[in-house]
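With one protein chain removed, the remaining protein chains of the complex are shown where they sit.
Up next, subunit A:
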């Protein structure tokens, strides 16, 4: 504990240096904007600014603080376009659309934005505190999580997400299957054989998650808007000045707490990040607290859950990066590359050899989270006003931004065709009354499920008992059973009570 305190003291002395403090603020602000733009997420933000930080000849700790500020700034910003436009700002903000956008449509954009800022703050801060206290032990735990345990985690995720089943079970299952099929495209990670690439080199490495999100969600949403406009059925929204209330916070406090824990632990696992964390948190919350069936229609808890979780996951994924040199997410992989570029070897010896960098980064995360809350709350009104921009300006603007966003990062025109095609496909699916969330989840979870199942079986030499060979897997299967059975049991009991009440009267 003394080591942690003295480390934090070193860290804060670095992070509170006026120049570094300014970098934290600049990073958070720029990150929020980058996250808010559809198509641009934390990965792209960090990747684009990395050469600048390097080129300006910053000290390593200063550069890392700037980049990390952009990272969690973007996790905050991702929610803005999810809520306002129903277009996920980045991959971790897909679930935020489910309850965030209905709130905005009901004229409560300000309330949704401010509540999600608070949830993000709690999730992010929770992660930083746990990280600074227990990083080495947590990292030790994270690496013992083997392929078989990931399989169990995916089963748990699927179980909690079974709650997402929409109006038609068949369409939900079909949607998940489409997601699984998209996930199989590209070189198979196990055998190296190309699958469903039809000789097109651009999809040899598979379809990027961001392209699926921007295409299926973003472009399809824009097409729907254009269609509504052409039909003249588009409703314009009044300026809203709503803000989060104490009642909202009281209602969602346990949701935020649970989702922060879920997000953090999924975040520290190398291989799963904010998108899985927010999905699992949303699914679990819906299972546990959605007794009135209001999730998906603008429930504050359905908004708070994914936002607390994706920010907690962003903090969590720093744990294996800083302590073991193993990236916990795509973005931390780039941060890791940044460290190498500054000639710092990330890994077990970083906290002792370069304490100013390691602890400076941790301290800047405390400051960054506070800064983000301070930056975000006053801006809520400004962002909410975006909805009053006439649709015939807003729609093309978002489309152009999404195209630029996708093109800047990957620089491959093929991806622009992909998002267009996926957009048209998504629009058709919406016409046919499909929910798009199961497709995205099939895509993310299916890929992870397949890779890890095959890894587990290659480890055991084909013996299926490896899947239940340790307590972590078994615990997750029990939890999976729990999230499926609990709501049924709760509903039975509620009905039982109601009947008793009726009898006693």
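Assume contacts are C-beta pairs under 8 Å (C-beta built on N, C-alpha and C of every residue); 3 or more make two chains touch, one makes a residue touch a chain; residues count from 1.
Here is the rule we use: contacts and distances are computed from a predicted model.
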| item | value |
| --- | --- |
| Chain not present in the shown complex, as UniProt names it (candidates "TctC protein", "Oligopeptide/dipeptide ABC transporter, ATP-binding protein", "Aminomethyltransferase" or "Lipoprotein") | "TctC protein" |
| Option from A:33, A:48 or A:416 whose C-beta touches the chain left out | A:48 |
| Chain not shown: contacting residue from A:145, A:158 or A:403 | A:145 |
| Residue among A:22, A:137, A:173 or A:204 touching the omitted chain | A:204 |
| Which residue of A:91, A:244, A:338 or A:467 touches the chain not shown here | A:338 |
| Residue ranges of subunit A at the interface with the undisplayed chain | 47-52, 54-57, 142-147, 187-192, 194, 199, 201-205, 270-271, 320, 324-327, 333-334, 336-338, 340-341, 343, 345-350, 408-412, 414, 451, 455, 458-459, 461 |
